[in-house]
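Note that one protein chain of the assembly has been removed; the remaining protein chains are unaltered in position.
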Amino acid sequence: MAQEAQKEKSMVLQKEMVEGLFDALSKVSETGKKVCYTFVPGNLSELIRTFDMLPVYPEINALQSAMRKKSASYIKEAEKHAHSEDVCTYVKCDVGMLMKGNIGPTGQKLPEPDILLLSYTGCFTFMKWFETLKREYPNAKVIMLHTPYQENAKMTPEMVQYMAKQLRDEVIPVMEEVSGVKYDENKLKKILGYSKEAGDWIAKIFDTTKHKPSPIDAYFAGVYYIGPINIGFRGTPEAVEYYKELYSEIMQRVEKGLGPITPEGEMKEEKYRLVVEGPPNWTNFREFWKLFYDMGAVIVASSYTKVGGVYDMGWRHDASRPLETLAEYCMNCYTNLNLPQRIELLSKCIKDYKADGYITNSIKSCNSFSAGQLAMMREIEDRMEVPVGFIESDLVDPRYFSYSNIKNRLESYFQMLGQRKMMENQEV
Amino acid sequence: MKKLSELINECKELAFDLSYTRAKQWKEEKPGRAIVGYMPIYFPREIAHAAGALPVAIFGGGDRKQIIKGDAYYQSYICHIPRSIIELALDGHFKSFDGFVFPSICDVIRNLSGIFRQLNIGSFIKYLDFPQNFSKDIGGVFYKQEMEHIIHYLTSITKKEVTAEALNHSIDLYNKNREMIDFIYKIRQDFPWRLNMEDVYYIVRAGTVIPVEEHNKLLEQVCYHIKENIGTPQDKVKVVVSGAFCEQPAVGLIKAIEEAGCYVVDDDYQLGSRMIIGNIDAQSSDPLMALSMGFIKQSQYSSSIYDVSNPKEYRLAKIVKDRGADGVIFASASFCDPSLLDAPIFQNAFNKMGIRYIAFQYSENINQYKVIKEQVGAFSDSIKLWEDEPATVQVTNK
Partner (left out) sequence: MKKYYLGIDLGSTTSKAVIVNENDEIVGRGITNTRANYKVAADIAREEAIYDARFTLLQRKVGAEMIDKPEFKKYLKDLRNVFQYGQFKRRMDSLEKTLRSTVLAFTYDNKEAIIKALNSIIESIRPQIHNGFINENLGSKNQFFRDIVSERYNAEVEKYPAEFYEPLLLAFDKSITPTENEMVQYNFKELIYESMKILDEKYKGLADEQEDGSKEDWYYAELNAIKNNYKTVEHTLRQHITDIADEDIHIAKMVGTGYGRALLPFPEDCIKSEILCHAFGAHAVFPNTRTVLDIGGQDTKAIQVDRHGLVTSFHMNDRCAAGCGRYLGYIADEFGLSLNELGPEANKASKETTICSTCTVFAGAEVKELLHNGEERPNILAGLHKAIVQRAMSLIARSGGVKNEFTFTGGVARNEAVLKYVKQMVRGSYGEVTMNIHTDSIFMGALGGAMFARRNINADLPVQEKATNETL
């Protein structure tokens, strides 16, 4: 992602992890390892690992397809088969990829699922997605883990119990059956110990944006940072090592007073500090990022990096209550929070990281994020008195990325911020 | 006894009264009464009834409400119903409503509950998380707890104690209600000309905004009338409409489908009124659990219920067969995730089963449907012309 000279050790570690996973996936017919398809939000990495299974994340495949410019043809393929133009493009990209041979991001064919583990967390479409996949893979075992929504901004004991019971009585028995591995709670506890440690590091890493200039971009680079915990490595010593390394690299930047690394090298001047709500666009990810760093804008916090778990409010995995902690983890993912909680969290980010502005990237595909974003934005504008900006794009459908449209809005927005800053300075 | 036309007119008035006059009147009649508004699809109205509250369905503004404020809350790629609900809320239509229940149907309605919280509308907001686990000890218990929360909210307003007896009585009333609605559909299955779909729609929808006792009286009279051999049969094919369970099509569209040569012998408009198939045990010592299990074991297929153990395509196919229908019309609200995401599952299966269908999209506020009418007409003609051919007709409309 950056120039050769700036290839950090953490990146090498991440690359090794990812390649290792896809390599293992390509060899399941030899190794006999079982494959579990599941989603990023509310992913039960620790449990999958306890049963020595390998995870496949359809959303990750979809976004990788988009970055490799393949999503358009996959989406078209799905639309030929009665998939509507108006629904989630992750689903269509995944279905299209399946129809075209299921070749994964590394060019290797992905193995079929032994288990479809639907951790139904924060997104209704996940349910429909796996209903669709179940029909494609009639032999796969299906596990539905229903994560109650934090509708009242609380995880109540009954919600935790509901989930823990599902885990104990339905999820674990199926995993035992398919993997042939007996459930070993001590093993799970050990794995959860690493998860907690990874959580600690992640929280520290995303907290470094309180420095000026911010040493990292918490959105565009942030999506790389959350990679390991989101694709199955949470709960591993490798992930802990990665985050430790990443943190020390970032702290070196802080000491030198350096800003974030961009694909075109170091960002020179930090002009604007922003908090971003909503997932990024993947089809034009680089172009999209460039629009920000070219204008000296750095993202100091983003909601998207919290989809696979929210660590900023102090919550951590607790190995002493393994199933309950998994339940809480699921319920605590960003899109499972209610709107007032989301507003609260983002307002805290604006305050803690001294953001100059708040931008919504409204994603056509993702109603879980998008429905209500305008109300959130108004509330944040009123409460935090920061200028807000609004742009629209899509996850993996290139038809919904209009460069000039987004550029026009961002330019206006940054000029507005510029004026305002100048005014404030003058008043001081 | 009132004449059928009188009854229908009465229902029509009630069904589209966006001021919810009857509900508000009912609340005024006695102190300690409450109104709880609920969004589609399904809400166990029995619990509200037992708690001394009137459950009132909120189906959006349809084509009767101009949207300005609502649009400010939603991007163009989000369905229409939450806009009109917000518009209604901000324009004070829900003024005497005490609380609101948002059943888990999709992310948009879920997040709408957050907007209601943010805007401080009503004294309580409850997102009702339907269990997606279908065993009694897990999902059953969870759902019971969800209902208990709502009862708690309501009784703190009505100050009424919800006894098993009261609940059983409410269950009984709603069982009767569903029985009579089922009876109307049964009649329509065999004699669809006795009462057209538009009228059925009014009759069922009226029941979502008035006390169940009053609706039951209306239904009794309607059932009496349609036992008679009234109306004249027409040369129309029989179809089932599926996918229109949340945002409602404008009445004109409901009418247009029948005018274009189809008898709609089953549908999922206002699914909630017909969600539970058969009666719920009205004599249980744990009536909440009875309600809970009623939902878990006796629900109609729905886009809001995880269906892997009981696939929806076969359930819809069975309805088609049982009703003697010739085909299916998939009607989805524009940008309706649940309906549109289910469409390929149904359609791919029906292609294999040889069940004829067409699909189109609508929006609650769109009251021009020439194109849809033409499609439906062509569909009906093709069924009549090629009665022996098993070929599927696929017309999709964007």
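In order of appearance the chains are A and B, and numbering begins at 1 in each one.
By our rule, contacts are C-beta pairs under 8 Å (C-beta built on N, C-alpha and C of every residue); 3 or more make two chains touch, one makes a residue touch a chain.
Values in this document were obtained by computation on a predicted structure and should not be read as measured data.
Though it is not drawn, the left-out chain touches A, B in the full complex. Contact with the chain not shown here comes from a single listed residue; of A:Gly104, A:Gly122, A:Gly235 or A:Pro387, that residue is A:Pro387.
Of the residues in chain A, those that touch the hidden partner chain are 374, 378, 381, 387-388, 390, 392, 400, 402, 405, 407-409, 411-413, 415-416, 418-420, 422-423, 426. Listed for chain B, the residues touching the missing chain in the whole complex are 63, 66-72, 75-76, 363, 365-368, 370-371.
The rule we apply is simple: only the chains that are shown with their structure count from here on.
Those residues of chain B whose C-beta lies close enough to touch chain A in the complex are 72-75, 77-78, 82, 104-108, 110-115, 117-119, 125-127, 129, 131-133, 135, 137-139, 141-142, 145, 303, 306-308, 311, 332, 334-335, 337-338, 340-345, 347-349, 359, 361, 396, 398.
Of all residues in chain A, only 78, 81-88, 91, 118, 120, 123-125, 127-132, 134-135, 142, 144, 146, 148-149, 151-152, 158, 162, 165-166, 169-170, 338-340, 342-343, 362, 364, 367-368, 370-375, 379, 392 touch chain B in the complex they form.
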